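Before I ask anything, let me first share the structure, which is written out below as structure tokens.
Note that one protein chain is taken out, while the other chains of the complex remain in position.
Chain naming follows the written order as A and B, and within any one chain the residues start at number 1.
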Amino acid sequence: MKQFVSFIIKESKHILRDRRTMLILFGMPIVLMLLFGFAITTDVRNVRTVVVASPLSAESRQAVGRLAASEYFTITATVSTPQEAELLIRGQRADMAVVFAPKRGGIQFIVDGSDPNMAQQWTAYAAQVTAGPQSSAVNTKMLYNPQMRSAYNFVPAIMGMLLMLVCAMMTSISIVREKEKGTMEVLLVSPVRPLMVVVAKAVPYLLLAVLILVLILLMARFVLGVPLAGSLFWIVAVSILYILLALSLGLLISSLAQTQLVALLLSAMVLLMPVVMLSGMLFPVESMPQVLRWVSAIVPPRYYISAMRKLMIMGVGIREVAREVLILMLMVIVLLTIALKKFNTRLE
Amino acid sequence: MIRYLIQKEFLQIRRNAFLPRLIVMFPVVVMCIMPWVMSMEVRNIRVCVVDNDRTTHSQRLVHQIAASDYFIFTGRKPSYRAALAEVESGESDVILEIREGRYLIAANAVNGTKGSIGSAYLSQIVSGAAEGASPPALSSSLILYNKHQNYKLYMIPALFAIIMMMMTGFLPTLNIVGEKEAGTIEQINVTPVRKWAFILAKLIPYWLIALFVITVSLLLAWAVYGITCAGPLVWVYVLAMLLALFFSSLGLIISNYSDTMQQAIFVMWFFVVCILLLSGLFTPTRSMPEWARLTTYANPMHYFIDAIRTVFIRGGGFAAIAHQLLALLGIGLFMACWAVRSYKKNGG
Partner (left out) sequence: MNIIEVNGVSKHFGRVTALENVSLSISRGEVFGIIGPDGAGKTTLYRILCTLLIPETGRATVEGFDTVSQMKKIRRRLGYMPGRFSLYQDLTVEENLKFFATLFGTSVEAGYDSIKAIYRQIERFRNRKAGALSGGMKQKLALCCALVHSPSVLLLDEPTTGVDPVSRKEFWEMLASLRERGITIVASTPYLDEVRQCDRVAFLEQGRIRGTGTPENILSEFKDIFNPPPLSLCKTGMPTSADDNIAASSASHAGEDAPVIEVSHLVKTFGNFRAVDDISFSVRQGEIFGFLGANGAGKTTAMHMLTGLNQPTSGSGRVAGFDIRTEYEQIKRHIGYMSQRFSLYEDLTVSENIRLFAGIYGMKSEEITVKSRELLRRLKFEDHKDDLVKSLPLGWKQKLAFSVAIFHEPGVVFLDEPTGGVDPATRRQFWELIYDAARRGITVFVTTHYMDEAEYCNRISIMVDGKISAIGTPAELKQRFQQPDMDSVFTYLARRAKRSSD
């Protein structure tokens, strides 16, 4: 036990003394949370709009007035022909043009379609705004995220990414570093059980990950105003399950890699890329081709992020995320077994 | 003299077990998989219907929804509450409740984009079906440049940015820190090699590789997706080289200030994530709050993305991107000067 404690102390010292890495480890969550919370939004806002009309009818003047008053659109210019408007759009000085064609009595929107999503949203919003208040048979209600803030969507994703990064990457690198420096030889030859070496390596990173988890949750709640709708107990419990999963992945990588560089590349390519790309963090899984959807089925953060979105944002009970939790548990068991089997008590 | 240094770099790249494979595989994987993944297109939205009316009209509506490309009909539910449970367990994204000829659309808006686009589509179908041949659509829209609303076209220029970042940012950074760790840099430092010659010899191979990779990517974009550059191709290359200047300088500055690969990678990663997220590569910069929008004036990636989309998608020429070119050049030169200054052959 004494050995175990001194092991953990030693490991913590390594972490604490590497100031730059520490700074990144804690700076990263804060910066990412702020960026995703405030800066990275897909909200429709400040769309630069050009009005095309030779003589403006009273009706169209009203429509323009409504556009200018809305927070979505900014009228930047008024030109007389659609061609002029198009030039402005190509020169990146406008995003959208509103053409009032008095003959047909309709409105045409010319949008920069480079970003299809935004183009669609702009036209939808513009149509709504110009049409003015009218009673419709259709009533739309946005559940869980009435203001449609991107932060609600991104916070669980950031948690999935950061916890994976901290646990898997840092653990694997710190184990491989000992291999590379030759200290692993001494540790293995010592009477300490190899399993203990590994567990002691993982404990400080587990604590670090929990610390980061707390930091993220606090920031999400009090800085970004993202609700923690579900039970805090289950949020933390599922997160710890996920941290364990990430630690076993790190362990597995460390037994495959011989040098820090390989460990780094392995964790970057095998972990980080799929996490960012295939977990549904930024890009919805449903829109991918079938093959990629199958691949994403084995990416652990996918389940974690999905579970977190449900627990944190939608505020559902643990029963609704039972499937995700079960899959995560299964993954932990499988990965941990493989990792421990693979862990070499010798050099080969 | 620089000739020998460049020769050496190429030999080392070729001898490396990993790099040649990376250089060949990277564009292929990026171009063949990423456009499918990096799509924020909203598709396959799962709709469940609570039909309290059970009229032929509502029957027809359900058929229409099921037939649409955007929606997957997941079934009828007896009550709104049952439907909500469906959403909570993640089986459905949108609920359509029909009661006495009025419609309620409740969308899961955890992912705001998906929620708003999904409900907009659905309300289009619903109001179309409800009003039948009543007033003709008041507005029409004309979509410029990306006529088929192809998300891949929007993302491929962004992929060029990511490729340049990897090839000219990360690889040279690893290379220089690697020489630091191996100690060979000490040998170079006692030779009369000029600072800029040593640095240039490190960068030129990666610039050439990046050009090669970009060319391959352009070919793949054409061969796989039938997507070609709308504007003059030369500006794609000019922009790529300017971005390379920035990223390689950034990489050098970081490697000059770090001692280990791990440190360099983490710091680099941190900067890259911030630069990418704030560049407008994924989300429009104009949706950002004021403070975040101000940072984009110093963000070379922002200028690059703006310019390359203008050239590639909108078909703009020199006139349309002159100010971005200038900004990129300015930032690149500033960083390059800093890089050469921070590399010390003669430690304090």
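The rule is short, and it goes like this: a contact is a pair of C-beta atoms (placed from the backbone, for glycine too) under 8 Å apart; a residue touches a chain by one contact, two chains touch by 3 or more.
All values derive from a computational prediction rather than experimental measurement.
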Residue among B:N189, B:T215 or B:T295 that touches the chain left out of view: B:N189
Sole contact to the chain not displayed, among A:S80, A:S190 or A:T259: A:S190
Footprint left on chain A by the chain that the document does not show: 2-3, 6-7, 10, 13-14, 17-18, 181-183, 185-192, 345-348
Residues belonging to chain B that touch the chain removed from view: 1, 3-5, 7-8, 11-12, 15-16, 182-184, 186-193, 345-348
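FYI, only the chains that are shown with their structure count from here on.
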Distance between chain centroids, defined by C-alpha means - chain A, chain B (Å): 14
List of chain A residues in touch with chain B within their complex: 18, 20-21, 24, 27-28, 31-32, 35-36, 38-48, 86, 89-92, 95, 106-121, 123-124, 126-127, 130-131, 136-146, 148-150, 152-153, 173, 177, 260-261, 264-265, 268, 277-278, 282-284, 286-289, 292, 306, 309-310, 313-314, 316, 320
Chain B - residues contacting chain A, complex: 18, 33-34, 36-45, 87-90, 101-117, 119-120, 123, 126-127, 130-131, 136-147, 149-151, 153-154, 174, 178, 258, 261-263, 265-267, 270, 273-274, 277-278, 282-284, 286-289, 292, 306, 309-310, 313-316, 319-320
